[in-house]
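One protein chain is absent from this view; the other protein chains keep their places.
Then we have chain A:
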Amino acid sequence: MLAEHDRAERLMAIAKAEGLYEEIHLLKEDGTLAGSVDDISPEVMVAMYRHMVFARAFDRKAIALQRQGRIGTYAPFEGQEAAQVASAMALAPEDFVFPSYRDHAATMVLGQSPANVLLYWSGRVEGIRSPEGRHILPPSVPIATHVLHAVGAAWASRHRKEAAVSIAYFGDGATSEGDFHEALNFAGVFHLPVIFFCQNNGYAISVPFSRQSASRTIAQRAIAYDIVGVRVDGNDAFAVYRAVKEARARALHGLGPTLIEAVTFRMGAHTTADDPTRYRDQKAVVEAWQKRDPIARLRLYLESQRLWSDADEAKLQEEVRARVEAAVDEALSIAPPDMEMMFDHVYAEAPWHLAAEREEYRRSREGVSV
């Protein structure tokens, strides 16, 4: 235990000294390594790749479904697969996860069913139930408010001396909100086991990060709160995975919170209701970031290590197609909701006036008149 503690202390010292301004890289764009990845098993690497390929196919399908009018507005995450998948894979089942509305690649890794994600974007509350055995909170729609929830959940875990951490997923825009700063401050003061996982995807709808803040990086904000800050290449699954693993280890050793800035890019629109050509040269930025694609470089690496082959790829593509289709079939074939469910779960027990409103609604549906 002591040796582990020493290791965690060392990690903290390293993290404090580096990585606030420069991105940490492990897997380069050409699929070669920038450092040792001995701590990441081949099985984990292959699993990452499989999750990322699935996530991208799912994301593209969801956009198509929206275009066809089969689901509502959707927030795509293409380009951010490494940040989401690798961070989620570094977590344990007992951890508390507080996602935003763009973090479905992460939640699907943690067991959220793809059909549920489609249901959520079809206006169905059933779509945000946490899978059994996991603690995935409903995605937060207000920006940065859930970062405080992660701090509170971490507080409760520590209160009971449980070996669990909390993680909040949020974007660069969230770091301009007061709740983000209050969360870092509280977590720093009370040394809470929480991971602040920021996907800096370049834009908060139309506003680029340069207009979001004068601070050069998001990771450097950690200095002000005297917590650990790490800036990683968010399209580098290995760097993200290690950063989250280390943050988790520090948290469990009582060394407090970590702010991770995963630098990535939202390749598409903010949502299907958004037109990115209004605020950026979409063609140019997509071309530039395609060179840094998180999936392509991981495949190159896996192939170089003989962990992946064309035959594996063909088989995976077939599996992914089938899984996505199954999710679509499941989500779109669900029975329409019982409208009365709008009255459920407002309180543990409905007060008199809610019961009366439900009854009024029921009578109106039955066409009863006086």
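Just so it is clear, a residue touches a chain if its C-beta (ideal position, glycine included) is under 8 Å from a C-beta of that chain, and two chains touch if they have at least 3 such contacts; residues count from 1.
Here is the rule we use: contacts and distances are computed from a predicted model.
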item	value
Identity of the absent chain, which is to be given by its UniProt protein name, from "Spermidine/putrescine import ATP-binding protein PotA", "Alpha-ketoacid dehydrogenase subunit beta", "Cytochrome bc1 complex Rieske iron-sulfur subunit" or "Sugar ABC transporter permease"	"Alpha-ketoacid dehydrogenase subunit beta"
Of A:G69, A:G133 or A:P351, the residue in touch with the unshown chain	A:P351
Among A:F54, A:F96 or A:W121, residue touching the chain not depicted	A:F96
Residue among A:H25, A:R60, A:R129 or A:H191 touching the omitted chain	A:R129
Selected residue (touches chain absent from view) among A:Y101, A:W121, A:Y169 or A:F186	A:F186
Residues in chain A touching the chain absent from view	96, 98, 125-126, 128-130, 135, 137-138, 140-142, 145-157, 159-160, 166, 178-179, 182-183, 185-186, 189, 344-349, 351-354
